[in-house]
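The complex is shown incomplete by one protein chain, all other protein chains being positioned as in the whole.
Letters A and B mark the chains as written, and numbering starts fresh at 1 in each.
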Amino acid sequence: MSPFQTGKEIGNPPPLGALPPGGVKFSRPLILFLGILFAVGGIQFLAGIGGEQARRAWQVYLVNFVFFTGLSSGAVLFSAILTLTGAGWGRPLKRLAEGMGSFLVVSFLLFWVLYFGREEIFPWVREPAHGKEAWLNTGFLFARDGIGLLILTALSLWILYHSVRPDRYAIVLPGSGPGIPGAGGQVEKSQRAQAFLAPILAMVYALVLSLIAFDLIMSLDPHWYSTLFGAYYFIGSFYSALAALVLIAGIFRNWLGLRDFIRPGHFSDLGKLLLGFCLITGDFFYSQFLVIWYGNLPEETRYVILRVRESPWEPLAWTVLIVCFALPFVVLLSRKLKFQPRAMMALAGVILTGMWLERFLLVVPSTWKMKNFPLGFMEVLITAGFIGLFGLTLIGFFRKFSPLPLSDPMFRESLEEGEAIPGAGMKHE
Amino acid sequence: MASRPELLGIFAHADALLAAISRLKESGGSIRTVFSPVPLHGLQEALKTRPSPVRYGTLLGAILGVLGGFSLAAYSNLQWEFITGGKPVLAWIPFVVVGFEFSILLGVLFTVGSMLIISRLPRFHLPGPYDPRFSVDRFGVLVDCREEEKEMFSSILRDSGAEEVREVR
Partner (left out) sequence: MEGLSYKDVNRQVLRTLSPPGRFYYLLVGLFLTGVVYGASCWAYQILTGMGVAGVTHPVMWGFYLVNFVFWVGIAHSGTLISAILFLLRARWRTPIARSAEAMTVFAVMIAGLFPFIHLGRVWIFYWILPYPNQRNLWPNFQSPLIFDMIAISTYLTVSVLFWFTGLIPDLAAARDHSTGLRKKIYGFFSLGWAGTHHQWRHHGAAYLFFAALATPLVISVHSVVSWDFALSLVPGWHSTIFAPYFVAGAIHSGLAMVLTLLIPLRRIFRVENLITPRTLESIAKTIILTGLIVGYSYGVEYFMAWYSGNRVERDSFIWRAIGDYAPQFWVMVVCNSIAPLAFFFKKVRTHTGLLFGISILVNIGMWLERFVIIVGSKAHDYNPYSWGLYSPTWVEISIMLGSFCLFFFLFFFFVKFLPSVSITEVKEGLKPPLRGKEEPRGV
């Protein structure tokens, strides 16, 4: 089933000339399955918003929207960071991250659907928040968020374009066959474009995702505010993106033919990065929590007390704390475990579930005023719909484009480099 | 110090050193020490050493520190049970900071301690075979040998590219 028929299991990577520039073939049953998930989710959503529990449908839609938008933006940021730092270790993962970023197009369209649920979601639509009407009104909010998401999406697509465009020159670069005149120059041009766009993307990421957090999550409780909230959201999104990258890398390694390119060492490196961002996200959570707890000001504590002291949210808060921070921290300390792709995939799945629940915990207690816990069949199906849509987007991307950054010079270098020179290099563990 | 003679081979090149080590091990030599000015990549693998046990010292220190920090904060608050600033007597949320800092402090102290103890530093005298060039650009291999093996090991060292081979007792 693998298009990369190298004839070797583990060991030497295939010669550069053997890499086809096109995409991966995906099996029919998989596409069908994802399509069904999407259809079921979509139908459940449409039924939900038309029914009597419309708010449940809208709030879980918002949760999924912020989760997946943050995740895909974070994935593009990962690619930008690889470009910015010139890091060599993560090169094979670059295109996988960019593929996840292609979901931003879909999420931009999904954003506008929120307009129809605005009365259910945003309390200030029906009762304008005193003093904040200039900022929290439907027109201005949707305009600025729409423009922000448009800029973020456009910039991400531009980066994806420059990553993918030179691929067709890849198979004819020197060392693997006859050359096309100007091929090297084209690759060079796209590399420079990516280097130029990467810092801009990083800035836009921070600003737009902060705006989304303030507008779509923080405004759900218009009397509450926290200066760290935007940063907390975008750091948590990057953490989710890293976990998703582990999962996708593992899937491509095990079932889609990239076994020779994505090695256990990559999982170990991603694991270290994941540990770092687990700690950073945890630190941001604690900073916010400590300041609010210590100051004990009612306008700040209302949000936190609702989530950690009152039912039905208290158990969820503890679950999120353990699943997102405590458990991954302890698990990721083990050196051996980080080298095992399957274990890392399982952990990544756990982290993603935890972060989804965390977004749920941020959004839903502000919108759901009843005493029961609104996590049931409806939520599962709608979330499945989003997962199906995400999967279909990835398939759509990787059918056309190679899952490896074929034209990336550092990627090609890392393939050519054989054994490191004995004695050279920095201290490794 | 050693009752058996030891041969010291001094090398100017890293690949020669690694080649000599593998050949000596093949011939059954037991390598006592390898001197080098830098931690050579590939050296520890060639000598088949296990990961350093310093990690256990670090872990122990970190755990003791967390427990110690929380205990100290809790104990001191329990002495008078004041309510300060409306905060509860046992306020676990701020105590996290105390536990965390102590964890790092003890973790570091135990790391340094275990490193020194396991490496048997400080030493008041340098090992006999030590050559001051080992901190500049020369590598040294110190191998145990019996009288009859001396010739064989010497020739292995020389063939691998040793600049100098001498016997130390």
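Here are some notes:
Just so it is clear, a residue touches a chain if its C-beta (ideal position, glycine included) is under 8 Å from a C-beta of that chain, and two chains touch if they have at least 3 such contacts.
Treat the numbers as computed from the prediction; the structure is a model and nothing was measured.
Note on the chain not shown: across the whole complex it touches A, B. Which of A:F142, A:W158, A:Y225 or A:W255 touches the hidden chain is settled by the complete complex: it is A:Y225.
By the touch criterion stated above, the residues of chain A touching the omitted chain are 85, 89, 130-132, 135, 199, 203, 206-207, 210, 214, 225-231, 272, 279-280, 283-284, 287-288, 290-292, 294-295, 297, 299, 421-427, 429. What chain B contributes to its contact with the hidden chain is residues 12-16, 33-40, 43-44, 47, 49, 51-52, 54-55, 58, 62, 72-73, 76-77, 79-80, 82, 84-85, 87, 91, 94-95, 97-98, 100-102, 104-105, 107-109, 111-112, 114-116, 118-119, 121-127, 130, 132-137, 161.
One rule holds in what follows: only the chains that are shown with their structure count from here on.
Each chain gets one centre point, the mean of its Cα atoms, and the points for chain A and chain B are 41 Å apart. The part of chain B that touches chain A in the complex is made up of residues 14-15, 18, 38-43, 51, 86-87, 93-94, 96-97. Interface residues of chain A, counted against chain B in their complex, comprise 286, 289-290, 293-294, 296, 420, 422-425, 427-429.
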